[in-house]
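A protein chain is absent from this complex, but the other protein chains hold their places.
And then chain A:
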């Protein structure tokens, strides 16, 4: 019984710890240095871009107003949702706590920090959903904590946005296979049914 009491007690203590867990530091987006990097994202063509096909020309460089550049070790470039693509979709919500923030889920590229202007030609991944986007770059320090950021749009996220159309994921071969199996299923059932009715009739006649 003693061991049971110990297990129960440690379990309760563990629960207590969990409950009071909220006391750790949460890194906030509002603490990051704004516009530390000048970012441009130029679509390869006008209109709605096709995922998997069209490209983005992304360039970034240190902004003249930047202050914390001494800490920059890596630059993470990400594709982010514009507000219009976040409506009624809480899994894309913008939160101030960085670990909860879901605005920028799609990684484009990660590169070591370099003072000079950098560029990258990004082909839109085939799993990018339909939506309106902009590009943001996070400057990360040696502890892998975000320190500053820059984005290709303004603070209200209304300018320089581009739209992407996702792939449908459908394939002709898939459609045909689906139809074949469906027909097989219905036919098999009918065959069994008719056969049994026929056998029953024969037996009755006997």
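Just so we're on the same page, a residue touches a chain if its C-beta (ideal position, glycine included) is under 8 Å from a C-beta of that chain, and two chains touch if they have at least 3 such contacts; residues count from 1.
Convention: contacts and distances are computed from a predicted model.
Asker: Assign the chain not included in the display its UniProt protein name, restricting the answer to "POP1 homolog, ribonuclease P/MRP subunit", "NADH dehydrogenase [ubiquinone] 1 alpha subcomplex subunit 5", "Major facilitator superfamily (MFS) profile domain-containing protein" or "hydroxymethylglutaryl-CoA lyase".
Answerer: Of "POP1 homolog, ribonuclease P/MRP subunit", "NADH dehydrogenase [ubiquinone] 1 alpha subcomplex subunit 5", "Major facilitator superfamily (MFS) profile domain-containing protein" or "hydroxymethylglutaryl-CoA lyase", the absent chain's UniProt record names it "Major facilitator superfamily (MFS) profile domain-containing protein".
Asker: Return the single residue from A:28, A:53 or A:188 that touches the missing chain.
Answerer: Touching the chain that is not displayed is residue A:188.
Asker: Determine and list the chain A residues touching the chain excluded from the picture.
Answerer: 14-15, 18-19, 21-22, 87-91, 99, 126-127, 129-131, 166-171, 174-175, 177-179, 181-186, 188-189, 192-193, 196-197, 199-200, 203-204
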